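Read through the structure below, which is laid out as structure tokens, and then see the notes.
For this depiction, one protein chain was excluded, whereas all remaining protein chains were kept in their positions.
On to chain A.
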Amino acid sequence: MLATRVFRLVGNRTLSTSICLRGGHGVAKVEDYTLPAYFDRRESPLPDIKFVQQLSPEQKSLKEKEKGSWAALSKEEKIALYRISFKESFAEMDKGTGEWKSVVAGIFFFIGFTGLVVLWQRKYVYGDVPHTFDAEYKQKEVQRMLDMRINPVEGFSAKWDYENNAWKK
């Protein structure tokens, strides 16, 4: 009883769409998405409803014939009955769509676009590299690493010939 008083306060518009108040005064509007739906899915092979809901006159007479002996049905009639109940066969619903080609094409396109963005960034956004990248600085750096015998067993200095002052052949 308290609930109905609240609804009256809320306003008349809500009354028409709200749930049943008293004695079937307001009934909910049935939305499409609340009704059982038809979908072709491999894991649930028998959907809740038949595919064709409004039968044409031939389909109605076919349904009457179905009530008799099924041996009397011809092959085309059996297929027509199948198509009334189902939209796609298993073979049709499992078939690939070729969507992957569009996906791969999109991937390549956006990678290419990103490459253009990176090139633009290099030219217009980044500043100079530090002085430690200059050629003379790098030369002095390499010389110092060789003097310190960095990785003399298998690595850096192992590739330098200290006798002849050159890289090993």
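Assume contacts are C-beta pairs under 8 Å (C-beta built on N, C-alpha and C of every residue); 3 or more make two chains touch, one makes a residue touch a chain; residues count from 1.
One rule holds in what follows: contacts and distances are computed from a predicted model.
Selecting from "Vacuolar protein sorting-associated protein 16 homolog", "DNA polymerase delta subunit 3", "Pyruvate dehydrogenase E1 component subunit beta" or "Cytochrome c oxidase subunit 6C", the unshown chain of this assembly corresponds to "Cytochrome c oxidase subunit 6C" (UniProt protein name).
Which of A:Leu46, A:Ala71, A:Val129 or A:Val153 touches the hidden chain is settled by the complete complex: it is A:Val153.
Residues of chain A that touch the chain left out of view are 144, 147-149, 152-154, 158, 162.
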